[in-house]
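I'd like to ask some things about the structure below.
With one protein chain removed, the remaining protein chains of the complex are shown where they sit.
A and B label the chains in the order they appear, each numbered from 1.
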Amino acid sequence: MSSDKTGAVMVVGAGIAGIQASLDLAESGYYVYLVERSSAIGGTMPMLDKTFPTNDCSMCILSPKLVDAGRHRNIKVVTLAEVREVAGEAGDFSVTLGVQPRYVDPDKCKSCGECADACPQDVPDAYNQGLSERKAVFKLYAQAFPNAYTVDKENCLDCGACVDACQADAIDHGMEGETLRVQVGSIIMAPGFTAFDPKALEYYGYGRLPNVVTSLEFERILSASGPYAGHLKRPSDGREPQKIAWIQCVGSRNRRIEHGYCSSVCCMYAVKEAVIAKEHSAAGLDTTIFFMDMRTYGKGFEKYYNRARDENGVRFVRSRIYEVRPGAEDAERLLIRYGDEQGVLRYEEFDMVVLSVGMEPAADAVTLARKMGLPLNQYNFLEPAPLSGVATAKPGIYVAGAFAGPRDIPETVTQASAAVGESGLLLAEARGTMVSEREFPPERDVAGEQARIGVFVCNCGINIGSVVNVPEVVEYARKLPNVVLAEGNLYSCSQDSLVAMGEAIAANKLNRVVVASCSPRTHRPLFQETLREANLNPELFEMTNIRDQCSWVHQAEKVKATAKARDLVRMAVAKAALREPVRRVSVPVTKAALVVGGGVAGLTSALTLAGQGYQVHLVEKENSLGGLAMRFSEGLRGEDTGSCLREMIAGVESHPLITVYTGREIAGVAGYVGNVVTTLTDGREIRHGVTVLATGGEAYSPTEYLYGRDGRILTNLELDEKLAELAGAKTFVFIQCVGSREPGRPYCSRVCCSNSVKTALKLKKEDPGRQVFILYRDVRTYGILEELYEEARRSGVIFVRYDVDDKPVVSLEDGRLKVTVTEPVLGDRLVIDADILSLAAAIKPAAANTRLSQLFKVPLNEDGFFLEAHLKLRPVDFASDGVFMAGVAHAPKNLEENIAQAKAAAGRACTILAKDRLESHGVVAVVDPAKCAACLTCVRLCPYNAPRIADYAATIEAVLCQGCGTCAGECPNKAITLQSYNDKTFVASVDGLFTEVS
Amino acid sequence: MIVAEQKPLAEIAGMIGDCRKVLFAGCAGCVTVCLSGGEKETEVMATALRMKRQLEGNPLETVTYTATRQCDPEYVDAMADVVKGVDAVVSLACGVGPQYLAARYPDLWVIPAQNTTFAGGSKEHGVWEEFCGLCGQCVLHLTGGICPVIRCSKSILNGPCGGSQYGKCEIGKDVECAWHLIYERLKRLDRLDLMRQYREPKDWSKARDGGPRKVTREDVMIG
Partner (left out) sequence: MEEFEPKIVAFCCHFCAYSAADLAGSMRLQYAPNIRIVEMPCSGTIDHRVLLKALEDGADGVFVAGCMEGDCHFLKGNYRAKRRVSHVKDLLRAIGLEPERLEMYNLSAAMGPRFAEIANEMTARVKGLGPSPFRKQTGGDA
């Protein structure tokens, strides 16, 4: 197929946005250049200790993605690189990259760290926020990819000690930088953010007072791999703090320093840090968060906040901070001078103060954007074009992540997938033109052969060899059962060793291979490739770790380390003998999508998928398309939503690949990813490979505040519709959180604050003489929307905070509509004679969700919204492959966010639709139907819906199985085994350990 | 399914105290489904008891085998080889299994590993409830699909007793009153007339009261 477009994409920035975008692109058939300015991919996320709201370990959830992106055949990671020039246009850009020399050959580097041990030069470790030191030759962090060291030339003494120390000859101080030119069809800008430097705000004492730290520093302090190994200590004297304060909005919501936006993430991370810090402290840590508005607006956030306050005992103080200064008696302590909500001046001492610093665009990203001619907003964020989610002013260039405006990880990941969805619209015709797949020779059938095992023991330079007596281990391995060959290697992973290994396999007719070296996490795929090249199935391989888990951790106990290495090899050999070939199962993919829901999210997903050439079936239960957004007069920032929607509907209705089924619902679902047959209520059957659930939400009909009793009491949605008729009304009152953040509906509906503020502003603009009151609990105008709040206050909208225990009272007296509220600053009752009362009513999940969750076997959360596979890193996926969610079906969100998520769902769906066949994930669980009692244990246990009962026995869909083996562990008749990891192999391994060989 | 519960390990150990070699026989039928006597449980029990005996200085040799079912002669016949040379067989089947083994292998010492509890089904994974009283004369069509014989604590056949309160049985507040359930269901089905019908006395001779029972089906018998 010829195309004028280039089937490659450049992703600028390798944080979580860049990594997610790259993986989605590569899986959708595009070649990716992932360009990163530092020496490793990962961005900010590896620095974080835990992530909210699940308290997941950040590194745990990220590292599999690091490995996937790092190893992906169709992702070229270019580190230490900057974009110098971009020429051309959408579909065909030429990009010039300047690449700094690493001075270490990443192919040769074994990441052993001998160079750093030899290096005499200490440098503050920026990864640990300067709280510890590293050497001038360093690796950014332990799990970094590329898994190689880098010379920091700026701090290098050029003494040559590292060169002498390196056994692998990987270091070359003569390396020179290079210029790369690449052709790409589109560009995704994901350069991330930098944390605000609070030195500029002197009154916080940062930089002067050592126990005032930033939140990012605090993340490193909490991290087990951080400067204090996870022990809670304060920097000045290493003592464990008893009392810590967090100060919110440092560098955010501050117009004086031109940071008039909310950084969106700080409330949640501060709550999380307080909760986690308490877990780290044996003595019962005292934690206080000083804040203006608690902005816990995301999915699951409000509950997290409530739990922190009510169960974990985190104290929240609504306040203004004036100053942090040394304690009155103990100068190591810190005195905070602040004004409380009533304006009363207060003082309180703490052992440590954490500044919740905001996000700002990175300087080099700003420079690059300017160079590329991309207009930035007043804070230098590259805000997406209105109602596009990801588009910039230039076609073919998209934005994702915090550079688009402050946002948390799930929104960043969502936007990354959305950029991929959008990019696909441009490049669909060039899909698959630049990617390649590696071809391997046919596999030799080893069935029925006696095991012939080859054992390769690595010295890893001196990393293993200087502790473990490798020759002794090799000699020992030769005596083990089934071993026909055992050899030592200087580096088993070096190119010559791999070639020799391949030759040895052929020459000795080896049918199993054991490598004793470093971690299978990093090196197993490499050795497995060698097996495949030597005509062996990759699962005939067994690896044992005698470096990271032996020589490195028993450096002073050489004899015992050698004994342990012998044991490990013996275990591996015993297990290897039982290894069997595993053939991946594949199924064909029906290249069509089912989209459930014809609102903004469903329409957007449908258009994004159809625009890439896939058949789309759009099902809407109402008789017309458009959903709830049809009732909006405009977007939060004045966007013309009406014409946008009309355009979308027209686009969907006229698209040759989209079939619309209105007035119908889903009646039945059969099949699984790649091949689903869905039946509609009219009996029609639809065949599709993927499903997007975009069921939207419903407006809550208030039971409070006399709603329904008087025509002047409206919901925000009704007010928006009636606005034109209300020209004469003078006094407007908005009440926030109606039906949200309540015991029965404990979540925040997210959009109501911005929505009320927007309408209030509009009312004021129409007639400045109007009185507009907003009665709120916390104003949650996050991100750039903070500007609306700022503007509303300036234009005279009156904000009155009310307490959840002292809600406003609405009464009708003699035809007058009265709203009474306690004004917290004065403590007085404020009585407002309102012409119009508008209730910011909650957004409810669609009633249809419950039934759909049963039909598609996907979970709902406690609130009735769909529950994603992972709150942080898989925000649009379900745990069961091939089903995605978009829009309010996932959680309340505004139109812009709906659109982004809908494009993301389409982007993710394309990773399946782009493939002709779907392959199983390597090792999977298999059922012996003869032994199966159809007891349902596996069916009930599996989170991925892989097992089902068919013909009176369980069967596991290989393409759905993720290979965890939980079913195998539980199966009461041992009818299920996990390939490569079954009980027999575990028992063999343990038996091997306790069977001495003389 | 038949639901059975394993006897405590110590009790089983006591029953095989003087044996040197024991066969542990699982059953891939009901007891596998109620997670008490499939291959997994059989091997776990054999290993645990073997370890116990090792610790006591009185080693035990174990053999494990899981029959497709222990309630059909052919499957029990197939165990002829594995029972050879064992001093006893511990059957993890329901109460039927040990008896089939005993009948087929007259010289074999047979030990039950289970307390066979009831005929029932699973409520959720890991929880089973009793549903059928095996009375031999089913009345479910008259009682809205709810068995009074087994689900009423007193097996009353014609309406609730005075101990029914707020839908619960007097024996415990977690026990539903079967007759309350029957009433609600018949009401829902608009068949409360069934409650008013006079019933013939139940023929309890068809239940256990008539001695051991036997079911014969001429039409499927072979030869």
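Just so we're on the same page, a residue touches a chain if its C-beta (ideal position, glycine included) is under 8 Å from a C-beta of that chain, and two chains touch if they have at least 3 such contacts.
Just so you know, these numbers come straight off a predicted model, no measurement behind them.
Trainee: Among A:E329, A:E439, A:E725 or A:E996, single out the residue that touches the unshown chain.
Mentor: For the chain that is not drawn, the touching residue is A:E996.
Trainee: For the full complex, which residue in A:L216, A:L568, A:L609 or A:L761 touches the chain that was left out?
Mentor: Answer from the full complex: A:L568 touches the omitted chain.
Trainee: Can you work out which residue in A:E557, A:E742, A:D806 or A:D828 touches the chain that's missing from view?
Mentor: Missing-chain contact among the listed residues: A:E557.
Trainee: Just to verify: which one of B:K21, B:R50, B:R104 or B:R185 makes contact with the chain not shown?
Mentor: B:R50
Trainee: When the complex is taken as a whole, what residues of chain A touch the one chain not shown?
Mentor: Residues 49, 54-61, 63-64, 113, 142-143, 223-225, 229-230, 519-521, 545, 547-550, 552-557, 559-561, 563-564, 567-568, 571, 879, 923, 941, 943, 962-966, 968-970, 978, 981, 983, 986-987, 989-991, 993-994, 996 of chain A touch the chain absent from view.
Trainee: Just checking the interface: what residues of chain B touch the absent partner chain?
Mentor: Residues of chain B in touch with the missing chain: 8-10, 40, 43-44, 47-52, 54-56.
To be clear about the criterion, only the chains that are shown with their structure count from here on.
Trainee: In whole angstrom, what separates the CA-based centres of chain A and chain B?
Mentor: 50
Trainee: Along chain B, where are the residues that touch chain A in the complex?
Mentor: 26, 28-29, 32-33, 35, 38-41, 43, 66, 122, 125
Trainee: In their shared complex, at which residues does chain A touch chain B?
Mentor: By the definition above, chain A touches chain B via 931, 933-937, 940-941, 971-974.
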